[in-house]
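Removed from the display is one protein chain of the complex; every other protein chain stays in position.
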């Protein structure tokens, strides 16, 4: 059942209610994942140890900044479709589909593996979201998820490159 | 009948004439609407009154700047397809599908309502243009209208948010 | 008969109503011309052809940006005097004293000639406006038109220099 | 009697002593008003309350910055004419022609009204100063007051717009 | 019992273990509150409605940016003291002492009240943290909390000013 | 007797009324001195004469800019504590504890001596304010005065260095 | 036969191997063309002669900068899909589908014609690449080629405009 | 006799030939003085000696930059009026009304006196030019000389302040 | 015995001589250590070898820049208190309490260990200096050392993180 | 035999033809090497793998940017001497004296070794070019190669430092 | 006979008087040429006509800015060697070896030819100056002229490119 209530969906936008409802739910699900993963990347930024500290500390900070931006774009697409954005930490913690980070992790390579796993999962749900938006004929939401997927794929390449060669 | 004449359509671009002609007409129609709406937002920027003056004066200026940019991008896609851009004020006044603003309007909320109505209409024709570009297999023109629709949808959310809650 | 209505003229500014009314009408006339000419320079920016394309495309864009700024300054002087700014595309199309551009024009030199003719006409009405503002003892409006005339005279020199030598 | 003493008036500037003396007195009078009004706008910036707090807090800060600049330009014109600038807080407090702000004022609209009243008075004395400078054939001082009057008129339009519509 | 484990506390810093342990726990508690409140301010940024939309939307975004910075500074003081930063969304959701926002809230004034209440609570725990750091002779941690308290007090003044006057 | 009235002191901040009242009075006293000294430094900036003109003219302008910033920070701490800021020129003139500048002063060295005397007095009252804020357990106000004292001490070193060696 | 070897294709990305292989080959083909054309535009930048030297010299430099950027984006999409980027000058020389520039060319108009021909060819293969990416359900690669095609179409309009009118 | 020849005076500008001729001569006279004085200020910048070296070296460089700008503005007003600008070093040397600098001068105070004398003379001819432009009803040229006179008067105040007090 | 001589201690600052003397000695001791450590970090910046070269080369440069700034702040606090700053390389070499770097060191990890040891020692003496300044009731000097200690503690966390995990 | 033809060598530059011919050939040889090495560094930038990925990815990008600049400077010195620049990818591939990179290389250290070898070879031919330019009395070309050699020597130190210690 | 007098040549620089004298004379000769050519390029900037107006107007302005910089560097090398810089317009007019521009010139191509001729002559004397400085073992002056020659050679290539192809 959709989390979106009838009262929140009145708007002049030219997309029918039956398309907007599932899009809003989809966007709020991605918002929860985005915000959760944002916090996990910061966790890695703060706690990573080892001789690669400096470059990983900076890399994680840059990646986190991207997710902060995705969250804002996703949430404001939900509101543009007439929905409520559901973006508090407690909502993210409850709804996120991303695995929690092992809290004692400090090793650089372990963090890179953990992040690569999570970016792959996030990239997959983001790519699936493109498809679902196209199925609802919502080319704009599709475009937003395409943009995010493209960046996340590139970030995954950065992360995985540390683990190969 | 298309406004585009045969002589203006010679170019090396790899899109057949039969697709370029309707695209050029479509782009010139959107150009007229864009330029007209640009002028109306400035009208609101200049004449709005009331205790919200400052934030609406600034908001309308920012929104107008966006439409000035859309006009340039739309016109230069028309020329890239071998067409003439048809962009003078008189052409915009003749061809625009946007309703004229009541000329004595000064109330802030009335301006926000009027703008929300016009942004909704413009967003709908812009989204329709995505579809028509895809039907002509012109992915680039479709991408341009997707970008514009995305921003216009967000601006509509900004405007409508003033009227809700 | 003045377009300025009684209701729109209440303000604390220390210029008598009998001076403000003709100034507001004058400013709105110049606003119509400014906005129309702005659109015509963009028309040239988009459609110019020939081996001088690049430098004329850039030159017309710079000149257009100036007129966009003049429009804002003129309109906000009209409002500062207690008037309504009358600045939509339809109003500009109706009231402009500038000749329309021949719509099929693409030749660089023809555009420069057409622009030189229109800048000369605009510069002349702008200089006349200085005089009329001084006659109403409105030194501030006179200063605004002096500034605009100075820039327009310089732009005319730029344009005419292409046609001489 | 002029505040300007003989000893302070020796300079190479090509304006006769009989013109410089009244100009220096005029500039010092406007300096007192400017500095006093600067402090009052800051007072409004600090103490305004109500749901429009944020936009008024910012607006008053921007307006205050303008008056800080006017004070510097006015004072340095007085010194350029061979005079002493008389610009301490105590001198401003003694000589200012601007009404003191009611010290317990916190309401946003009341502040806007109070500022509009004071900007109108200041704009009027500034415009009068243009005339007096022209009477002394001091085109440069006239130009300075024209510039200030133009900005103050526009700021008055910003303030009054809050109270209309 | 302290969350800080023995293994995580080896460092060359000249503060004894018995002082570092309570400081790390304190910093992690403030981190949870900071991150939670950061997410709530974004929630307000996204969902606020009403004629003050624009200025509140911007105000909440600026305030959120501050809390994002506090989180980084607090977490990195915990790591500087030899601790683990505990900063994921799930940890924040579990440990935060800040009340959750009513999730359907959209009214501007209600959001300002809710934020003022939460900033007051956060400012109080932040000020208490200064004291506790001083009790442990950790002048640096005290300085960090002093800085944060100072900004949060000022932000509270911004928020409360909307509700007074 | 405190200038702070009961009505102005309601706020959510976690400092008791009995501490906030004397702090607000103290802050308003320092505000008067700050604003007065700001105006005196500008007076020096404008009227200084002699072969060191240029470097003193610039030095006094830089020092004045600092005091303009102190005034803003002090006033907004008073409002953050629930007080009214009392910051008009007339209030500064009435309440300032700083000696007025001899109005005919133009000599560079005399100005430096006069400024050094006033900066020393201001630095002393600012340092005393740190202590009084600590006595009220208001670490934030103490931190503000510490910051100001630090800069003023450094400025005094700049000034005194001109007079030594 | 695909240039992509099995060993280079292991990655967490959610696109099946059978789609990634042809995409990597396609991207490497476009990379060769991009890098070759980049070098040819620089060749034009360096060797162009005639009275339009300055504007063509600058135009070619700007266009070259775009192709340097396309090369980076294309190569890093190939690596993101698990492939090797094949980007040395010798590989570009061997694999490019773009005709070599006549090496003694110096005439401005001849360079513009030669560039227009090559941009048209490149734009066509870039547009074809959008389609092939969509056929493999790789919306991200399609988006990248859409972006590039859009810019290249606009650059072609700039180039062709020199030859028309 | 006017230096302006008939052939150089054709232009669309709305000022009659009988006014443009004397304005062009006047502008070319001021151009010669401006360029000559520019070179003299650089001479001072390079050769000044004494314990005030650094601040005078910088001051003269700033003042020279102003005159370089005046030259450009004056010359381009002459061309805007249909004239030739006459701006080579040899023309400046022949036509300048400014006294040559004693070539062995190195003393700081002597340079300041020499510059003050020359700025006073230049300011006087610049102010006279305002009047002559007004007599020809050329408000734009008058405005240009007003602006220059204003700055030169302020620079004279800077210079003279070194010699007083 | 204090290095500060009686003659150097005359100043208007409101701190008694008996407090200023030990503060000046303390500041000069820290200045020697700061300058010495600055040079050692540069030594590491230049001579570090190994696969982490690039990130350590950059990290050491950033850390060195901080110490250059500390030196300036410490020295100018000594002069603000009426003292001489004693800051030549020979004085630093003689008075520094920091161990000299083994001059043939090139290994990255060894440099990180050496720097961590020295930053810990420097951080400890800096924290002790806070206490000694507070004992002399010199809150401003205490504030300076608090700021430095905070940054140095964070830098130590950066360095130690390379050695852990 | 020289690649430079007689027709391309006419210019006003004061260097005899017999010197310009060998310089142009030398510059075109260095251009081929530069462009080839530029492409190889990008190849490393794209394909490097391993835990040092991020810092090597960035390092190679910075080094590549330098070579792009060298190519431009070298080519434009050849044209300044009256020659044709010979700068297409195919020409670089044919004429380069740099060894091709093994195309399957991904290991970070192997890339650093390969780059160090190639930078050493390039630096040697660049230094030899200084000598040859001096032998032709072309101090300007010598200065260009000196500048490049200096940077390439420093880059080699960066690369080799990764392999030592 | 040298223009440099004995009295002006006392300095601590480690170059013998017998070398400094001819260098100062050489530098003053180049200063005269530089300043004269600077003025001629501005003359071209102002008076050029024809359809290439805009790009030549901008090109000449950029070239002029270079010569303004050369003049400053040359003059300050003369003073660094203990000489007087001889840089007024009258001195430049008397001593320059550059041919005067025909004063009625307005044609774009004629200006380019005239400038190419003059840049070639200037480049030749600048290159000769390198040699003369080396003969006096003044490597620094040689380096300055090498730098200037390099830029002037490149500018000549820009100019000549307009006349070829």
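Just so it is clear, A, B, C, D, E, F, G, H, I, J and K label the chains in written order, and each chain counts residues from 1 on its own.
Here is the rule we use: a contact is a pair of C-beta atoms (placed from the backbone, for glycine too) under 8 Å apart; a residue touches a chain by one contact, two chains touch by 3 or more.
Keep in mind the model is a prediction, meaning the values are calculated, not measured.
**Student:** Among the chains present, which touch the one that was left out?
**Tutor:** Within the full complex, the chain not displayed touches F, H, I, J, K.
**Student:** For the full complex, which residue in I:15, I:63, I:101 or I:115 touches the chain that was left out?
**Tutor:** Checking each option in I:15, I:63, I:101 or I:115, the one touching the absent chain turns out to be I:101.
**Student:** If I consider the whole complex, including the chain that's not displayed, which of H:28, H:55, H:126 or H:153 touches that chain?
**Tutor:** H:55
**Student:** Which residue among K:80, K:124 or K:163 touches the omitted chain?
**Tutor:** K:80
**Student:** Of the listed residues F:52, F:77 or F:127, which contacts the missing chain in the full complex?
**Tutor:** Looking across F:52, F:77 or F:127, the contact with the absent chain belongs to F:52.
**Student:** Which residue numbers on chain K touch the omitted chain?
**Tutor:** Listed in rising order, the touching residues are 10-14, 76-77, 79-81, 139-140, 143-144.
**Student:** List the residues of chain F that touch the chain left out of this view.
**Tutor:** Interface residues of chain F facing the absent chain: 52, 55-56, 58-59, 108-109, 112, 158, 161-165.
**Student:** Using the touch rule from the top, list residues of chain H that touch the missing partner.
**Tutor:** Within chain H, the residues touching the omitted chain are 48-55, 57, 106-108.
Heads up, the rule we're going with is that only the chains that are shown with their structure count from here on.
**Student:** With one step meaning two chains touch, work out the least steps from chain D to chain H.
**Tutor:** 1
**Student:** For D-H, which listed pair, B-C, J-K or G-J, repeats its interface with over half of the contact pairs the same?
**Tutor:** More than half of the contact pairs of D-H reappear in J-K.
**Student:** Determine the centre-to-centre distance between chain C and chain F, using the mean Cα coordinates as centres, and give it in whole Å.
**Tutor:** 49
**Student:** Where the CA atoms of chain H average out and where those of chain K average out, how many Å apart are those spots?
**Tutor:** The mean C-alpha positions of chain H and chain K differ by 23 Å.
**Student:** What's the distance between the Cα centroids of chain B and chain K, rounded to whole Å?
**Tutor:** 54
**Student:** When you check chain K against every other chain, which residues touch at least two of them?
**Tutor:** 52, 55, 106, 108, 161, 164
**Student:** For this entry, which pairs of chains touch?
**Tutor:** The set of touching chain pairs is A-B, A-E, A-G, A-I, A-J, B-C, B-D, B-E, B-G, C-D, C-G, C-H, C-K, D-E, D-F, D-H, E-F, E-I, F-H, F-I, G-J, G-K, H-K, I-J, J-K.
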